[in-house]
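Dumping the structure here so I can ask a few things about it.
For this view, one protein chain was removed and the others were kept in their places.
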Amino acid sequence: MLTIGLTHYIVLSCLLLSFGVAVMATKRNAIGILIGSELVLNAAVLNFAAFGRYRVGGVDGQISGIFVIVLAAAEAAIALAIFLNFYATHATVDVDRGDALKG
Amino acid sequence: MSVIEAIVFYIFAGLLVFSSVFILFGRNIIRSAMWLMAALGAVAALLLLLGANYLAAVQLVLYIGGVLVLIVFGVMLTAKSPYIRYDVKLHEQIAGFVVGGLLLAGLLVALLNSPWPKPPGVVSDQAASVRDFGERLLTSYWLPFELVSLLLLAVMVGAAVLARPEKR
Partner (left out) sequence: MSDIFVPWRKRPPRHDAGPSGLVARLAVGLYRIGSPIVRRFPGTLFILASTAAILATGAIGYGMYTIYRLSEMSLPMGPDAKPATVVEIQERLSQLGLPVPATVVWCFQSSLVRDVVALLGIIAFVSVLAMFAIWWERKVSAHIQSRLGPMRVGGWHGWSQSLADGLKLIGKEDLIPTEADRPLYRLAPYLAFVPALAAFIFLPFGAYWVMRDLDVALIILLAVLAIEVIGVLVGGWASNNKWSVYGALREACQVVSYEIPMGISLLVPVMIAGSLRLSDIAGSQQGGWFHWLAWHSPWAFLAMFLYFIASLAACKRAPFDLPEAESELVAGFHTEYSGFRWSLFFFAEYAAMFLVSGLLVILFLGGWDAPWAGLDDWLGRALGWHWLISLSQSQNPYDRLFHGVFFSGPLWFIGKAMVLVYVQLWLRWTLPRLRIDQVLYSCVQVMLPLTIVVLVASAVWEMAVQEMPGFSVFASLISPVIAFIGILGCGSAAAAIITGTIGRRALVGTMAVERPLRGG
């Protein structure tokens, strides 16, 4: 228990990922869903760094983590632009209201 | 040393799980954003513990300084009252928890039963320097690096186009 190893980080990032998925599934506010996806991506960053430290060595894990963070930032920017557009047309960010294309 | 490392790990892992629980069950979106900040900070601390200094610093700058500010900003722009709540029906919530729980169970069973062998050769425990990092990024990882920069350019243009007011 007292020697921290890869297993600890795997369990932690699994927890974080499933929390993120559950947040994405239960929120109806679009920004809540964005928060959930950030949790999921953070789980990936943590996992990359942990594998990099305990298995691969060097900076490879960190570099993959950097790419994940950059993609997350890009995703947040685009998502917010979409939400603002959605808000301009629907006056809400409730994702259940976005059913204009539903047959 | 390892005892201290374990204590620090458990503190921040606890903070991480605690704040994720609050994000999951919280109704107030801006408080969820604050708990997200706690979670991101805890991840940055864990990255520091893993010796990934540069990654932790980037996590602080990009996530807390960029993404989180954007999220709070988005809440401010799209909210009519400070207590915006979108009530979710109970069966939807239960379905969400079941999905999350099943995913967790499946992942844990799969990941903890796989051996994860150590590769031959010594894995150094030393924290990698920023210099190594930059050299690797521009030599062996040059293609993803350029692709990401292209993607960022596309995102910048795309976000600007999307957020532009419509011309009449």
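Residue numbering begins at 1 within each chain, and the chains themselves are lettered A and B in the order written.
As a convention for this text, a contact is a pair of C-beta atoms (placed from the backbone, for glycine too) under 8 Å apart; a residue touches a chain by one contact, two chains touch by 3 or more.
Since the model is a prediction, treat every value here as computed from it, not as a measurement.
The chain that is not displayed touches the following shown chains in the complete assembly: B.
Here the missing chain is touched by one residue of B:58, B:88, B:103 or B:155, and it is B:58.
From the options B:6, B:30 or B:111, the residue with contact to the unseen chain in the full assembly is B:30.
Residue-wise, the contact with the chain that is not shown comes from B:76, picked out of B:7, B:21 or B:76. For subunit B, the residues in touch with the chain missing from this view are 28, 30-31, 34, 37, 53-54, 56-58, 60-61, 64-66, 68-70, 72-73, 75-77, 82-83, 129-131.
Everything below uses one rule, namely that only the chains that are shown with their structure count from here on.
Contact residues on subunit A toward subunit B in their complex (touch as defined above): 1-4, 6-12, 14-23, 25-32, 34-36, 38-39, 42, 45-46, 49-50, 52-63, 65-67, 69-74, 76-78, 80-85, 87, 92-94.
Listed in rising order, the residues of subunit B touching subunit A in the complex are 2-3, 5-6, 9, 13, 16-17, 20-21, 23-24, 29, 32-33, 36, 39-40, 43, 46-47, 50-52, 54-55, 58-59, 62-63, 66-67, 70-71, 73-75, 77-78, 84, 86, 88, 92-93, 95-97, 99-101, 103-104, 107-108, 111-112, 116, 118-119, 121-125, 128, 132-133, 136-137, 141, 144, 148, 151-152, 155-156, 158-159, 162-163.
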